[in-house]
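Reading through the structure tokens given below for one structure.
With one protein chain withheld, the remaining protein chains of the complex are depicted in position.
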Amino acid sequence: MSDEKKFAGYICTGCGIGERLDSSQLEMIATREGKMQSCKQHEMLCSSEGVQLIRDDISNEGATHIMIAACSRRAKVEAFNFTEVAMTRANLREGVIWVRPDEPEHQETTQEMADDYIRMACAELRSMKMPKASGEQTLNKTILVVGGGITGMSAAIESAAAGYPVHIVEKQGALGGQAADYSKAIPTRSPYKEPRDTGVAEMIASIEANDLITVHLNSTVARTAGAPGRFSVDIATESGTVNTETFGAIIQATGFKLYDPSNLPQYGYSKSPDIVTNAELEKLVKDANGGPIKRPSDGKEVKAVAFVQNVGQSSTEEGQLPYHSGIGDLIAIKQAMYFKDQNSDCDTTILFNNLRTPGAAGEDFYRAGQEKMITFSKGNVSEVVPGDSLEVKFQDLILDEETSMQADLVVLDVGMIPNSGPDPYAVPMVIDEEDEAAEDTPPPPSVSVDSILNLDYRQGTDLPHLKNGFTDSHFICFPYETRRTGIYAAGPLRRPMDMRQAQDDAAGAAMKAIQAAENAGKGMAAHPRAGDLSFPSFRMDGCTQCKRCTVECPFGAINEDEKGYPMFNESRCRRCGTCMGACPVRVISFENYSVETVNQQIKNVDVPEEFDEKPRILVLACENDAYPALDQAGMNGVEINPWARVIPVRCLGSVSLSWITDSLNSGYDGIVLMGCAKGDDYQCHFVRGSAMAHERMGKVGDTLSSLNLEPERVVVYEVAITDIERAPKLINDMAETVEKIGLSPFKF
Amino acid sequence: MTEVIATNQTILVVGGGISGLTAALEAAETGKQVVLVEKRPYVGGRVTQLYKYFPKLCYPTCGLEINQRRAKMNPNLTILTMAEVTDIQGEAGNYTASVKISPRYVNDNCTGCGDCAKAVSAEFDDEYNYGLGKRKGAYLPHRMAHPQRYVIDPAILGTEDAEKAKTACKAGAVDLDMQEETVSFKAGAVVWATGWQPYDANKIQPYGYDRFQNVITNVEFERMADPNGPTGGKIVRPSDGEVAKNIAFIQCAGSRDKNHLLHCSRICCMATLKQTHYVQEALGDEGKSTIYYIDIRAIDRFEDFYQTVRENPNVSFIKSKVASITQNRENSNPVLNGVDTEGYHRYANEHDLVVLAVGMQPSVDKSSFPVDIVINEEGFIEPATENGGIFAAGCSSDALDVNRAVQQATGAALRAIQVVNRVAGTEG
Amino acid sequence: MSDLNTAMTERYRNSFLMEVEANVEEGEWVKMCMQCGVCAGSCPLGNAWEHTPQKLFMMIRAGKREAVLSSDAMWMCTSCYNCIARCPRGLPITHIMHGLAHYAKRLGLVPKNQPTQQFSQIFWDNLMKKGRVNELKLGLSMYFKDGFGQGIKNAMANKQLGQNMMKAKRMNAMEFFGGHGIKDTSGLQKMIKKAQEIEDAKYQGNS
Partner (left out) sequence: MAKKEVSYYPGCSSQTGASSSNMMRATQTMCDELDIQLNEIPDWNCCGASIGYGGGGELPRLTLSARNIALSEQHNPGQEIIATCAACWLSTREAKERLHEDANMFRDANTALNEINLKLNNQTPVRHMVEVLVEDIGFEAIKAKVKKPLEGLKIASYVGCQTNRPFGIAEESFENPVYLDHIIESVGADSIPTYEKKVQCCGGALAFSEPEKSQEMIHGIIEAAYDHGADLIATPCPLCQANVEIYQDQINARFGSKFNMPVVYYSQLMSVAFGRNSKDSALDGQIIRAKSLEDIAGK
């Protein structure tokens, strides 16, 4: 596309816009003030002929920048989908006529609202560039899988099945992970009645037979550098040799460890060899190899076994797990069946509290266990007394009595602990203004665990933890959301799960990894701005190496070069603009979203002189939640004060303080910022964006007092997409505040 | 006439709920051609009818907005609404699907302006609100419905409402002569994501859902708790509109029961624990929740959510499958009869409102299923190789919560991609 | 408190459960109970007995042999079938209750003078005599089960009732002498004797 810009405006007069607004005035504003070289009106711009009208101008008139004044940018997206040009949309329907009463006395202010939205859209358009891929990107289809257990093997097999080459890096000398030691597995196919083969052998065989899969045993990841599409990974073997491979994306499947019950003396784990964990029992059964299962202490055949469930799990006690493995009861049923199938006279008792056998498979398997005469008792175990015959003391909750039973062997259901690396954010990152040197040393890891990925990232060596060490996504709707683009966790590392779930999860992670590699190849953003081609660049001469951007990026996308300048790593970037909001010297920008594109909108709003008594309220609304809420308010006909001028932002984290100061300086009377929920249960789609914004706006107070303006002129809110009544109210409240404290003195 | 461009490298996704939508988007964002077939007039399925998600208590429409934006902007994705797959022929890598599209009586000129709805007067039970509210005969199913196109209820055809709607529409979008049509097209792989339906509470006779007004279901309770819902977020008794303060939740209403659903529906425990938050939110310490359960099955990592609810003094737990509900003739209060099985304590507890935690019934009907497929006795599609290029996603495969359903659907998308990539490989 | 009749080592063992499976009508279902308690809440006699069905099933699994067999809970069953209709696991609870009661009776562990046990025995003997139940004799023998004196008292207490029934021709004094019966009484008795033998043989085999 030639660099010559051609601006074309279009005004839709449908949906009542024509009736409610003076469209010829809008057209005049677009051409005169908005500098649109052409501006056309259409009574139904989204209709096929309306769209054709625009298409023709693009192909015949060479329009490169188009301004569409019609409905909300959220409406008719498919119709107004002109990927080859830069485009802005002025929201005259949801944003103006639907939120204003249709009465003569309001006509003037409603028109002014529309006029301003035209000015803003044109101004934004003029400072926009057409985003195009940077050329930095490369297509690398090879996937790295870290960990060779069930999950890792599945991820490799699934990726290869889609035609993508895979490397597996496994610390041990063989594939298979924990499952390799299991005798059998929980059934994964109906009827869910009998334990099944673990399938480990078959998986290993199919991997060895697969040309697309390369396995590195006795190996670890010594260093991971780069970004999706161009990860450069040093694979180190025990022997010390290191070879470097490049990958498109990474799947981490490093599994779990088991909780150590010796922390809980009441279960006597360390006092008797006949008190074992569920994992240890698997070995015991495997060694018995089909014969009678013997207890460790004296090799006596086990005639009675007690399964103590929920050991150190779902507990509020210090040093125990606040969560539950979720599968302990299914494992106990499976293991009780080991005994029953070997010798039906063996007594097996499962002492549980809430029996967790969910889904179709779970409930079927529970009944199958009962069929085999496994005894289930709702009981809280208080103590396991070691001895030749072990005594299990418990409260039988059904029979409502303190009682006890004898067993030759006691099996403890202990929980899973994710095997993830150190959490980069165990200690919050702060910029030490004084001591520049301090930053070169990376933050200390949360616990003294070895790094797994050894990421060469500014923000730490491994995937951030969500909770309790799990590297799960925070988002219900997006379970593979990750804060390290192109790196996906799978299996019990993410969340406790059994083998069937782990295998499905591996497939999901493989899906995302493949997608990340493909999109990196095209220079397209990953979720949630999937397909976005714009990316941040910065003006080096203006940069003060303050490192705010590198520290505040929620995705650890930005590294620093040796001089301390930011390195953006486009394909790690999620295009939220938090870096832009962080930059005190305004040198960071996207082609189609920058300090300038918003500043121009702010500047071009017509701020009436003081005696007009027409205040102006700037609303910066997150495009993901607050803006849709305002749209829906429009659909519901909820009124919004006519002084308000709403500008959608990619994320509140992208809001530059300069927008606030500039708008105050140019006479705005109030500013309302609307971002998503922050905190533990945050709903910000860019994780920290909203939180950062709130933090930064905390400092606005100083600016205001320096201008001696009232602090209540700038407010920051958490707004949810459901705040259909509340969001408008917050704006209207500001109007009342301005009414109270009077107009800004900064009008010209 | 609807045109569908598809090849044997196209992925057909059946069902546009959160699972189907996810599978479709993940595949489309990997550059695959996808056709999504949805029975309802809009995508998003049942999550659009939920007030909040556990355990974050965040809003389903928040994620829906992102997913719908993804859908609007992705050129690889074709969405057919009010459409049902009636037949699938062929094998992996080469299927031919027949899809029946019911008339919406509104074409895609619709701007979503709502003039048609303003013009008509007749009202109907609002299925989006499980009949707790009313809607017009020309309507947008819900505020965030995608596609943002109105629907004309066939019931008003031939009435003057239909003509009113037609004349009201300046976009010429109302087409009363629209006919049902059947289109057929190729697909290399199929992702089956027809989801679930709430188990019919009328069948659980001892609980008298069909006889007692103050016995409702958990899905109805979601609508009731939603401030944008039919009661404006007020938790009220259907019998007299009074605020319900003492609320009973009955777990396994239809689940884990050979008379109803054999399986455990997995989500109901967490859903109820979540709903006690609604009660707390709406009524503070005034609101009391009592949960009658067999086993509390909080979902592994979410177990801490259960712990926090347990600590709430306004929530109590009784280990008991309620035997029957009777009604206090004076005040229409439901009376729950049963035995607390921890020890032996009989109860006849009176509550203002009873919420039945009804189970998930898979929307997969073996008898009418277009192809021969392995379905287990609970009605879920088995992960069987015999199923060829057809892969279950979400609740067609098992009773799953949203998080797991989406996770599982993402994997299903890959399995579909494996098939079409093989086709691409062989066809060069 | 733990029961003395249950040897420590026998607790939560399958021994008694197996005994029940072998000797009690529908006993093989006991292990399938999931302790939801719907039977307990559905029983119209719930308020009258000490052990609910679901609790009896747990006691069986916990090996509380005597506590179960000497319980009078089973004898409270009115055979209303509520529990069967509602049990989510499809246990034929009514029949298991009858079976447990019958087994307790065979072992002579029924609580002394359990009235329903006595009545059901009287009922059975009554029908065995002539192949059909003789309501008058049934009633009288019930009144007189605790001796002549008590019998007269009971009879007087129900005198009005009796007269009413006679007046309505729904009770017939002549029944006391002979009364209804089937023709082939001996055949019936022979048949039942045979059935009993077969059943006894089965139980012998089990124990």
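For clarity, chains are labelled A, B and C in written order, and residue numbers in each chain start from 1.
Note that contacts are C-beta pairs under 8 Å (C-beta built on N, C-alpha and C of every residue); 3 or more make two chains touch, one makes a residue touch a chain.
Everything quoted here is computed from the prediction, not taken from an experiment.
Note that the absent chain touches B, C when the full complex is taken as a whole. Only one of B:17, B:45, B:93 or B:208 touches the absent chain when the whole complex is considered: B:208. Interface with the hidden chain, as seen from subunit C, comprises residues 25, 44-45, 48, 75-82, 84-86, 94, 98-99, 101-102, 105, 115-121, 123-125, 127-128, 131-133, 135, 138-139, 142, 160-161, 164-165, 167-172, 174-175, 180, 182-184, 187-188, 190-196, 198-199. Hidden from this view is one chain, which touches subunit B at 205-206, 208, 211, 324, 326-327, 329.
Throughout what follows, only the chains that are shown with their structure count from here on.
Taking each chain's centre as the mean of its C-alpha atoms, subunit A lies 24 Å from subunit B.
Each chain gets one centre point, the mean of its Cα atoms, and the points for subunit A and subunit C are 64 Å apart. Among the residues of subunit B, those in touch with two or more other chains are 256, 319, 341, 344. The multi-chain contact residues of subunit A, meaning those touching 2 or more other chains, are 378, 398.
Against subunit C, the residues of subunit B that register as touching in their complex are 206, 252, 256-260, 294, 319-324, 337-341, 344, 346.
Residues 1-2, 8-9, 11-14, 17-18, 31-32, 34-35, 54-55, 58-59, 61-62, 89 of subunit C are the ones that touch subunit A when the two sit in their complex. Touching subunit A in their complex are the following residues of subunit B: 18, 25-26, 29-31, 53, 56-67, 69-70, 72-75, 109, 111-114, 143-144, 148, 170-171, 226-228, 256, 262-264, 266, 295-304, 306-307, 319, 341-344, 374, 376-378, 380, 382-384, 398-400, 402-404, 406-408, 410-415, 417-418, 421-422, 425.
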